[in-house]
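What you see is the complex with one protein chain gone and the rest in place.
Coming up: subunit A.
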Amino acid sequence: MSRQDLRNLYQDVLVDHSHERHGYGLLEDPTAESHGINRSCGDEITLHIRAGDGVIESVGWTGHGCAISQASASMLSDIVAGLTRDECTRCLDRFRSMLQSRGKDDGDEELLGDAVALSGVSLYPPRINCAMLAWTALEDGLTRIDA
């Protein structure tokens, strides 16, 4: 992949998610709450996780940010519902290594679903934190659930 076209960064599915924002809104009885902030721009996210019997039932979030951070949070909430904490951690590790790959890793669609559309971010290092915002909040929240 190369930086030839800005659409490699802002793929259509990313722009879709940035508008649709799946999972937007906080949960009524969360098991864990976490908060993330991107210090370089002030973008913020509050993320709720509801978990039971070792499984993530759902994720809800609020906040504001760029198209990349909003799409990333939206994709995350699609992916992690129904996963165990260990499966979540695997997704997270895979997602992070995709973003740090400098264009060498297109991501694992089976594991990451629509979030492979964020693979283009790896060619824009200043934007990696935008894509990671929701995921680092998830990582923090996972430390506070029993599983």
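Here is the rule we go by: a residue touches a chain if its C-beta (ideal position, glycine included) is under 8 Å from a C-beta of that chain, and two chains touch if they have at least 3 such contacts; residues count from 1.
We adopt the following convention: contacts and distances are computed from a predicted model.
This complex has a chain not shown, and the name its UniProt record holds, of "Cysteine desulfurase", "Doubled CXXCH domain-containing protein", "Solute-binding protein" or "Sigma-54 dependent transcriptional regulator", is "Cysteine desulfurase". Summary of contacts with the chain left out: across A:Ile45, A:Val59 or A:Cys130, the touching residue is A:Cys130.
Contact with the chain not shown here comes from a single listed residue; of A:His35, A:His64 or A:Arg144, that residue is A:His64. On the side of subunit A, touch with the chain left out of the figure occurs at residues 3, 6, 9-10, 15, 18-19, 40-43, 64-68, 124, 127, 130.
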